[in-house]
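With one protein chain withheld, the remaining protein chains of the complex are depicted in position.
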Amino acid sequence: MMPIITLTTDWNKNDFYTGALKGKILSHYREVQIIDITHQIKSFNIPEAAFVVRNTYPHFPEDTVHIIAVKSETSSKNPPILVKKEEQYFLAADNGIFGLIFQENPDQIIQIDKTSSIPTFPTLDIYAEAARKIISGVSPEKLGEEKRDFNKRIPLRPTIDESVIIGRVVYIDSYANAITNISADLFYRVGNKRKFQIFVQSNTNKINKISKTYNENPEGELLALFNSLNLLEVAMNGGNAAQILALDTDSTVRVRFY
Amino acid sequence: MMPIITLTTDWNKNDFYTGALKGKILSHYREVQIIDITHQIKSFNIPEAAFVVRNTYPHFPEDTVHIIAVKSETSSKNPPILVKKEEQYFLAADNGIFGLIFQENPDQIIQIDKTSSIPTFPTLDIYAEAARKIISGVSPEKLGEEKRDFNKRIPLRPTIDESVIIGRVVYIDSYANAITNISADLFYRVGNKRKFQIFVQSNTNKINKISKTYNENPEGELLALFNSLNLLEVAMNGGNAAQILALDTDSTVRVRFY
Partner (left out) sequence: MMPIITLTTDWNKNDFYTGALKGKILSHYREVQIIDITHQIKSFNIPEAAFVVRNTYPHFPEDTVHIIAVKSETSSKNPPILVKKEEQYFLAADNGIFGLIFQENPDQIIQIDKTSSIPTFPTLDIYAEAARKIISGVSPEKLGEEKRDFNKRIPLRPTIDESVIIGRVVYIDSYANAITNISADLFYRVGNKRKFQIFVQSNTNKINKISKTYNENPEGELLALFNSLNLLEVAMNGGNAAQILALDTDSTVRVRFY
């Protein structure tokens, strides 16, 4: 059975870093599925990397090893760690990303022992080596010392009062659709069947219905729907909402019920 | 023997869509070759996607499954379909793309039964699931109902009179070479050994010979050749023809014989 190793990095150019890492993995173990999740995370953008990993890993089978090389330089405050969750393995610097990926505590956290590390390219030796051990069946405890917790960043959650939800854009996808942090659950719980208006960034961009699909709307019309992640998404049929409205991650999306 | 699944999408950012889809495929079946054809089709650009698929699939072996996720949202008018041709399988929304990929009728067309589909991300459940069944040896008829035909878009063909061919640029490649829809066959049949001038977009950009290779010309000189697809291509040795002449898909290329 072929082991699986995924890569999520901000090496946008498909830099020689990618090639070196893949070569190192294959020189340990030839029959491995190396899966490029993406190399196009914005440089050092931990929330974006967390969003991508959080929404892809649940589709992978048990024993998959995910290498996340975004802000991966290690230090005594941000040591390299291995996290085990739902029978999958995650390797990254302990830079706060894990608090954004997981809502609940993982099964195991190991601070990886440093061996002979190139400080400027930790992914190559620390993570590739750790990945090799895991897919060879070495048990996590052999890689270093158990830790109780990882560093946490607080994920941005929407603010709520009786009739208003104020959320934020957390991801812009390939079609310039803007995905927010407002879940369908939250929306329907606060809304409680009332009418609503969704204000995108300013008061002039209004939406007052939730669509089921993109293409039930005319091309170029602003629309909102709950997407495959069950998150409120501001979009246009035919693309380009974020560009036309100048939305970026962190733009405000406000829902007012009445 | 490893089954092969290819991906052609407009998820330009290598969005989390790509990772989710790959994970889903691998969780069904680990020993599969997942081949990225490209994720850089322009958003919703069906002719470009068709061009890429038409010119890559003939190189793949029998039983390859091609997933084409460009304008893949389905509807009752554009249901998800499976097309079998030359012992290969193609999965896409019935949005007109197949008429641009194939000149001749396929061997089989199946309208895929919808199961529990996420309407905003059909590729993930409908196509990944259909691909899984095909590589597991399920016969196409088991996936849905047979259809007689797919939706057709008429491919743009050159217009011809006795001494003029008016064609169009159909693809700009990585070197900014402009590939037209004028085939070598058509060119030599209409030309019948006469002299010719090729006008690229305007009357000022003229070419009056067909080169065999790029590098038989000085760098930066406009040239025309029949490329590996046997299509007339306007190029420069050293690249950049399309940028310098502001060519895009749909720009006109006119051949006048005299």
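Labels A and B are assigned to the chains in the order they are written; within every chain, residues are numbered from 1.
Rule of thumb we're sticking to: contacts are C-beta pairs under 8 Å (C-beta built on N, C-alpha and C of every residue); 3 or more make two chains touch, one makes a residue touch a chain.
Given the structure is predicted, the values throughout are model-derived calculations rather than measurements.
Visitor: Which one, A:27, A:202 or A:243, makes contact with the chain that was left out?
Guide: Only one of A:27, A:202 or A:243 touches the chain omitted from view, namely A:27.
Visitor: Just one of B:27, B:55 or B:197 touches the chain that is missing; which is it?
Guide: Hidden-chain contact among the options goes to B:55.
Visitor: Taking the full complex into account, what residues of subunit B touch the chain not shown?
Guide: Answer for subunit B: residues 1-2, 4, 6, 8, 33, 35-40, 51-52, 55-61, 64, 171, 173-175, 212-215, 225, 227-228, 233, 238-239 touch the chain left out.
Visitor: Under the stated touch rule, tell me which residues of subunit A contact the chain that is not displayed.
Guide: 10-24, 26-27, 30-31, 34, 36, 43-44, 73, 75, 118-121, 124
FYI, only the chains that are shown with their structure count from here on.
Visitor: Just send me the rotation angle from a CA overlay of subunit A on subunit B, rounded to the nearest 5 degrees.
Guide: Rotation angle between the two copies comes out at 120 degrees.
Visitor: For subunit A versus subunit B, what separation do you get between their C-alpha means, in angstrom?
Guide: 31
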